[in-house]
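A single protein chain has been removed from this complex, and every other one stays in its place.
For clarity, chains are labelled A and B in written order, and residue numbers in each chain start from 1.
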Amino acid sequence: MGRCKTVLKNVLGKIVPLCLFFFAQPLFAEDNVSSALSSHVLNGHGWDIFPYIPEINLPEHFTVHLLMLFITTALIAIFYLAFSKKQVLKPKKTQIALESLILFVRDDIVYPVMGEERGRKWLPFYSTLFLFLLTANLIGLIPAFKTATGNINVTGALAIMVLILTFVVGFKEIGVKDFFKNLYPSGTGLGIGLFVAFLEFLSIFTKSMVLAIRLFANMFAGHMAILSFLVLIIIVSPFMGFVSVPFAAFTYLLEVLIDVLQALVFTLLSCIFISNASEHE
Amino acid sequence: MDLFKLEPGLAIWTWITFGILFFILARYVIPAILKNLQEREDYIHSSVDKTAEVEKRLKDMESERDEILKKAEVKADEMLLRIRQEGEELRQKLAKQAEKEASEILNQARIQAEQERGAMLESLKGELADIICSATEEVVGMTVVGEKEREISRELVNKL
Partner (left out) sequence: MDLSLLAKAIAVIGAGLGIAGGGIGIGIIGGRAMEAISRQPSEKKDIRTNMILMAALIEGLAFFGAIVALLVIFK
């Protein structure tokens, strides 16, 4: 047992980091692999659909992530418009799938947080947010498509929207005075209270920023993880494929889970932020 | 690799696409879906109610059926009893009749036998008288036997 432990410690503590370091070194040194990685994850004008097929050059001021945003919107709009027109009483697979997403948002996100009465008014917004994020996240896992949510501008825009809504809804529903009164903790001295209120005020911005960063980093890092495993094949040797392809496949499957989870988390957190800011304490 | 490259255009387009999607979903899709869900919920509720009603009716019918069955059983029992009684009666009657007939036939047969025996005896006696007459003729050697003698011999035989 003790012997086994030492071997494990040596392998995990020395050999694996050493290997990883040597394997990772060419990744940093070689400009080629690095740019290959970045072209898969970052925004750009060229859309490479498949290896050996020359990449499509998009027109100026039109980028791949923008294209993905349009595709996302079009997909959701087409699916939901087509199926909301011909709904039936006894639904089939597609209708159940499309409905259950909205039902999920309603029953697991909006109603528990906001309550039924306010939730009914807000349901379209949050279901739009959820569907938008979910589709944008999942579309990146399909080959030839990219994740638009892996771009800080997209997630930042959504987070800024949530931030603005927090203020607007808070001011509208409970008034400017009560909104700031909520930030002030009761039962403390004036100096400490003002300081805490200032921190609370800042935390509204931080929360939104973290909202953006979290989604962006999750999407970006997930795709980078898959690609890094695959890039090892180029860097090390073709035989590395036996190791890295199963790992990449595993990461890919994990990414499916994370995509759904992050869409849920973003929606849930924005729901909590907005509804917290607009409630009397 | 510029991770944090600012692209204001992309951000603005995000808002625009999100706005369009929100408009479409809020205006056309979600009310329709919620309405359909409500309808389906009502339908399911009404179906459940209907099922309960049908079940109740079924139970009623079952009890009714049981009642009818019980009644029918009682009736059948009665009928069986009556039929058995009737059968018994009929059987007895038939047996009696048959007995009567049989005794009648027996009587008749006895009477007939008696009669036949009497007739046979009569003819036997006649024969015997004739034999006696002819025997007497043989013994006497002449035909003296007229009608008178025959009568006498017959009476004689009868007296035997």
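The rule is simple: a contact is a pair of C-beta atoms (placed from the backbone, for glycine too) under 8 Å apart; a residue touches a chain by one contact, two chains touch by 3 or more.
If you're wondering where the values come from, they're calculated on a predicted model, not measured in any experiment.
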{"item": "Residue in contact with the excluded chain [from A:Ala157, A:Leu183, A:Ala248 or A:Leu269]", "value": "A:Leu269"}
{"item": "Contact partner of the left-out chain, one of A:Leu58, A:Leu141 or A:Val210", "value": "A:Val210"}
{"item": "Missing-chain contacts mapped onto chain B", "value": "1, 3-4"}
{"item": "Chain not shown, touching residues in chain A", "value": "28, 34, 38, 108, 112, 210-211, 213-214, 217-218, 221, 261-262, 264-265, 268-269, 272"}
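Please note the rule applied: only the chains that are shown with their structure count from here on.
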{"item": "Between chain A and chain B, centroid-to-centroid distance (C-alpha), Å", "value": "82"}
{"item": "Chain B residues within the chain A interface of the complex", "value": "1-15, 17-18, 20-22, 24-26, 28-30, 32-34, 36-37, 39-40, 43"}
{"item": "Touch list for chain A against partner chain B, complex", "value": "34, 37-38, 42-43, 61, 63, 65-66, 69-70, 72-73, 76-77, 80-81, 84-85, 87, 89, 91, 98-99, 102-103, 123-125, 127-129, 131-132, 148, 151-154, 156-158, 160-161, 220"}
